[in-house]
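What you see is the complex with one protein chain gone and the rest in place.
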Amino acid sequence: MSAAAAVPALLALALAPLLLGVTSRTKAVMAGRVGRPLLQPYFDVLKLMRKGAVYSRTTTWVFRAGPVVGLASMILAAALVPFGGVPALVAFPGDVLLFVYLLAVGRFFTVVAALDTGSSFEGMGASREVTFAALAEPALLLGLAAVARGTGSLSLSTMLAGATGPVWAESAPVLALVAAALVVVFLAENGRIPVDDPATHLELTMIHEVMVLDHGGPDLAFILYGATLKLWLLGALLVGLAVPIHTGNAWLDVAAATAGMVALAVLLGLVESQMARLRLVHVPNLMVGATVLSVLALLLTVR
Amino acid sequence: MAALLLGIGLLVGGGFAALLARRSVRWTTFLGVGSAIAGCLAGLIPAGRVLLGGAAPSLRMAWDVPYGAFFVQVDALSALFLLPIFGLSALAALYGAEYMAAHGDGRAPATTCFFFNLLVASMALVVVARNAVLFLVAWELMALASFFLVTHEDDDERVRDAGWTYLIATHLGTAWLLALFILLGRGADSLDFDRFGPASGAGLLFLLAVVGFGTKAGFVPFHVWLPEAHPAAPSHVSAVMSGVMITTGLYGLVRTVTFLGPLPVWAGWVLIAVGVTSGALGVLLAIAQHDLKRLLAYSSVENVGIVALGLGLGLVGVQAGSAPLAVLGFGGGLLHVVNHALFKGLLFLGAGAVVRAAGTRDIDALGGLLKRMPRTGLAFLVGAAAISGLPFLNGFVGELLIYMGALGAATSPGSAGTVPALVVIAALALMGGLAVACFTKAFGVIFLGEPRSEHAARARDPGLAMQIPMQILAAACLLVGVCSPVLIGLLAPVLVQVTGLPIDAVQAEVTRMAHTLGWLVACAAGFLGLVALTAGLRRSLLSGRSVTAAVTWDCGYAQPSPRMQYTGSSFAQPLTELFEPLLGTRRRLSPPEGFFPSAAAFASETADPFREHLYRPAFAGIERSLSAFRWLQHGRVQLYVLYIALTLLAVLLWRLGEA
Amino acid sequence: MIAALLLIPVLGAVVAYALRSNAHRRAMLVAVAFAHAAVAGGTWASEPSPWWGGWLALDAPGRLFLSVTSALFLAAALYGVAALRRELPGEREDFEEGFLFDNAPEATFTACLLLFLAAMTLVTVSQSFVLLWVGIEATTLASAPLIYFHRHHRSLEAAWKYLLICSVGIALALLGNFFLAVAASGGRGAPVPLVLPDLLRAAGTLDVAWLKAAFLLFLVGYGTKMGLAPLHAWLPDAHSEAPSLVSALLSGALLNCALLGIVRAQQVCAAAGQAAFGQELLVGFGLLSMAVAAVFIAGQADYKRMLAYSSVEHMGILTLGIGLGGGGTFGGMLHAVNHSLTKAALFLVAGNILAEYRSKSTADVRGVLRVLPVSGMLWVAGFLAITGTPPFGSFLSELTILKAALDQGRTGVAVAYLALLGVIFVGMATAVLGMAQGAPRDARGVRGRREPLLSVVPAGALIAVVLLLGVYVPPVVHSVIAEAARALG
Partner (left out) sequence: MSDGVDAVLICIVLTSFVLVGASRLGTCIRVVALQGVLLGVLTLAAAESVLSLRAPLLALTIVGLKGAAFPWLLSRAVRDADVRREIEPFVGYKVSLLLATLALAASLWLGARLPRPNPAMSALVVPVALFTIQVGLFIIISRKKALTQVLGYLVMENGIYAFGVGAVEGTPMLLELAVLLDLLVAVFVMGITLFHIRREFNHIDTDQLVALRDWVR
């Protein structure tokens, strides 16, 4: 693997928080406010890293392990995702499955960490997290399967590299459907509106945010950073699929992809400022809808 | 072969010895458990040798029963199943030594030791038998031994019911097998396996096998005995039953497939359908349970479903003549059999430790055990992560193989296996997500938070005899995950035998898969590195900063109490509500009322839908229709003589009328 | 040798009637049983010479059933010592309706028991149809008083029904004998004496129509005695009311004797080339019996009646086997042996349970395994054996019969067979296990006491033999059964 292969991972590590900044700025603008600086997420993470920590007497090492494992799995996942046509650091047939299941690892530990506090709020959040994730997983995997079928590869790098203009030309509806499904997964996995509302923390209707109520200091920093990474990675999948720009020049491609990411962040901001979050009982329908989209995509490829 | 027979002999002999030494608990335990462990170790030798490429030893002796012959053979397939059987049983026996002793319900554990050894011996015999009569005898012995183990605490009404349900289910299942084997050996005057050739009506025979063996394996809807029996048994027995005994059903199915030759196209579909239903319903029902051991039992149904998915894909592959699909499907399925033995055994042993320490199986009465029994907790966590199929543990590897097979079929355009493959992918994805939900619930509610009852608060880690097996199994889960590139090589001979593909084709697939797994291991190393890194970072950040302890953030409630915690039922509520139509969960709610509500209660219960809506009515119906004929025995002697007269008339008219 | 077989029990009966002391009489009973068993065992060693010009001789089926009968009688006699000890002298209370009743004098009982043995021996050794018939008639008359041992109205009713129904059956069988005589004296050729070898030799000359009619009458007549549905009506009553050791003999030995009658008839038919004629009927009766048994076993409230119906079931099974022919016949004969031993053991154990719990109701009995450990164990083992569970012998025989059915491609028969076996298993399992397991209800003052050796050893031995037959069928037994099966064509 060449040095270039490290680029996607490094970009992810470096720029992930920026997306959050862009999104919140977009929302602020839409709301007619000035809003926080673009780099605010970086500041938050750094600030939190400098703080001490308060642990509930109920908690055990699991609580402390949660953020660590979560972040580690995200970083590893970052090594699997290509960016702008540049293959990922680690690419092998089947890495797509590893990627999906790494998300599961992160979830597993976040959830048990939340349960470790014995707080009913965090239990509630945990329960919802696993529920919706279980529903999101088929959508994600089937969507990826559709891409794999379209590109005849089982490795993310080649799959996304394969999603080029020509492919779009011939099977636009498939990729479009998959992209749509992935958008839903993207929103759900990252706990964004309309599935979840990252802005509030103590509503009984919260999912992701309420799980980390008891975390503070570096732990919270890890969680925050991990969340932005997740946002970036799923975004990268989406962009890699939806922005099939492949000039010969790697730098241009990367630049284009980055632009695409920013655009995605802005889009996300727009969505969040336009939509309200769904009632929880309706969220499953959204997930099932996404799964249906993936299945449709597959049927299109199978016929 | 000698070693195997020695092992079986040791097991049986030790069992009888334990019976004879009934009087003294110490001697019973020593003889029973000692012989069990020794026998298992002896039995492992030939299994290991064969898997490492040794020749398959076999022994054929005359046996003076109709159609019978004492014909046993350890080929690769047998060896693959012998491995978990002996391995897990040895550990369970060791565990049982302490478990039963402390379980002290006044009765010496002699009978338990005896039947445990008998169970292990018969399981081994089942997978090596090469004669239908021998197989069936071993098969029924296995059922009987496990039945007596299940009804160990038979003074409990529920345990008795569980026992009967089990005995009846397994006996009725065997009826199908009788028909299967006789039809296989049709016309022949011997029922040796090597006489069974590609039979006519393979499809019918296949269905017989699916029903007959599926009853033992716990395929939905033949699984009803499973969630009853496994909780009722002592935990080390549950571990063996759930970990390996039910997989003998899968063994039988695979073995039968090797006899049948070319199967109809729908055969693979049937298995996949079974796998989807078993997997999805199994895990959903598992999530809905409050009883820890019931939860684990249902999760066994799920895992059997996963195996069925793999085998089904394999069959489709064989019929479509696609080597990758066949190899990866069967490979994944069989590997998952071994993995399931490891983590399900581990989880049941852990559950046993919990039940013994806290005196209850009710998840909602537990909590905060990780502080009180840290070692058990750690082992259980590993098991939970493994069974959820999280990467770098053994559970993931098996599922990965099946996924790869399915994806491969899905991506190769125009392959016959596309649609089944996609079904499998969707099913596995859903099960994976639900499994995470299920076992975060199990681990989280039991081991984390605050204890919800006095018993739970007083729980302590068990002694070494129960610790060691759990730790070994936990280590094994890790090892299989990490050594997978090597281990998968061992599957090659088995796969050749099962798929009937040429060795080099299988070998090629296996090496391709090993390459992927190699990457996986590399990632595992990277993952460990990253974890260490982040952990180190966290430590260095926290060093010198204030780290204080407080109560859990309680949103300003005056008095947070353990009873305010999220219980298992509430954790599962969104899913149970979502899948209400499938599960038929019953809820009883008496909400708080008035300004000063005195008492409020909420209880939810999820009974087995098939037991409730299929079997209960069916059996009741049969009973009713039978009792409709009771008037025959009317009591009047005149009537009885009338029967005789009518019979005479009937036969005369029938037989002489035509003559 | 045959003379000894017949005379020992007869003389024994006379002496038993004469003897005054119960102790001596019981000792004598056991002694006779042993002697008879010894001689019967001897017949395996040396072929006994025919007697009465070949009217009395021992062929394969005869030897098979003679040995079973003798063994069962030995077991029953030993058990009888313990059982008779349990019978308190004078009036005792009936535990179902609470009235007082007394027993028949033990002298009569023992004498009838021994005559019963003599009669059954006669059946097994007689080659002449007439003697066979006389023997079966004699069994009825000898066993009726045994059923009426407890002198109260229920056992009297049972005895009356037994007597009347079986007499009717026997009468039909007698008519069968006449028909056979007609067939034998038929126009073609000289009259043939009704002795098996002669009949088999001259089978070709028999008049087919009369032969068929004769077979039908034998089937219905002896079938009544054998308990084939719907001719079985006497069986549950007699078995439930008779003392347990009598029930054991009725179920284990007597039914076989009746079967022997049918077997003989079938032998002649087969020799006359009419094997197929009977087989259809036998299959039909077999399945019907199993079905009827299933009806009454499912949810049966009285465990002795349950065992009785199970006898009907097994008579059905082995009739089915014989009806299938070929391997099925072998299975049927083997099953006859397995069933006799198992069922006798079960009845003996049932006697222990009855004596301890003083109730025949399945619902009243709980926790036998705790109260009477040995009996409880035998009870469960017997249940497993009777339902054809490996490693007990009946598994092999039932398997063989199923194989015969499937090999002949008679799927319908096989399916019905398996289904009925399943239903019956469920019915018996719930009853038997419910009795064996759990903790005893203390209502009836049930308290575990040491079980006298003689009350459990006989049953234990029988079960052990069945177990042995399940894992090893000795070649000599195998050959005899095979020979018996061959005789049936």
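Structural remarks
All chains are identified by letter, namely A, B and C, in their written order; residue positions are counted from 1 within each chain.
The rule is short, and it goes like this: contacts are C-beta pairs under 8 Å (C-beta built on N, C-alpha and C of every residue); 3 or more make two chains touch, one makes a residue touch a chain.
Keep in mind that this is a model prediction, so the values were computed, not measured.
Displayed chains that the missing chain touches over the full complex: B, C (touch as defined at the top).
Among C:4, C:175, C:275 or C:477, only C:175 touches the chain that is left out of the view.
Considering the whole complex, the residue from C:213, C:414 or C:469 that touches the absent chain is C:213.
Checked against the full complex, the candidates B:1, B:419 or B:652 give a single residue touching the omitted chain, namely B:652. For the options C:10, C:35, C:107 or C:130, the residue in contact with the chain missing from this view is C:130.
Think of the hidden chain as still there; on chain B it touches residues 630-639, 641-642, 644-645, 652, 656. For chain C, the residues touching the chain absent from view are 130, 133-134, 137, 141, 144, 148, 151-154, 156-161, 163-164, 167-168, 170-171, 174-175, 177-178, 181-182, 185-187, 191, 193-194, 207, 209-210, 213, 236-237, 240-241, 296, 300, 305.
Please note the rule applied: only the chains that are shown with their structure count from here on.
Taken chain by chain, the contacts run in an open path, each chain touching the next and the two ends left apart. Comparing chain C-alpha centroids with the centroid of the full set of protein C-alpha atoms picks out B as the closest.
The count of contacting C-beta pairs peaks for the chain pair A-B. For the pair chain A and chain B, the distance between mean C-alpha positions equals 36 Å.
Centroids built from CA atoms put chain C at 78 Å from chain A.
Of all residues in chain A, only 49-60, 62, 64, 67-69, 71-73, 75-76, 79, 90, 92-98, 100-102, 104-105, 107-108, 111-112, 115-124, 126-128, 130-131, 133-138, 140-142, 145, 148-149, 152-154, 202, 213-214, 217-219, 222, 280, 284, 291, 295, 298, 302 touch chain B in the complex they form. On the chain B side of its complex with chain C, the touching residues are 63-68, 133, 136-137, 139-141, 144, 151, 154-155, 157, 160, 163-164, 167-168, 171-172, 175, 178-179, 182-183, 185-187, 619, 622-623, 626-627, 629-630, 632-633, 637, 639-641, 643-644, 646-648, 651-652, 655-656, 659. Chain C meets chain B in the complex at residues 160-161, 164-165, 168-169, 172, 209, 212-213, 216-217, 219-220, 224, 230-231, 233-234, 236, 277, 281, 292, 294-296, 298-299, 327, 330-331, 334, 367, 369, 384, 387, 389-391, 395-396, 399-400, 402-403, 406-407, 414, 418, 421-423, 425-426, 429-430, 433-434, 437-439, 470-475, 478.
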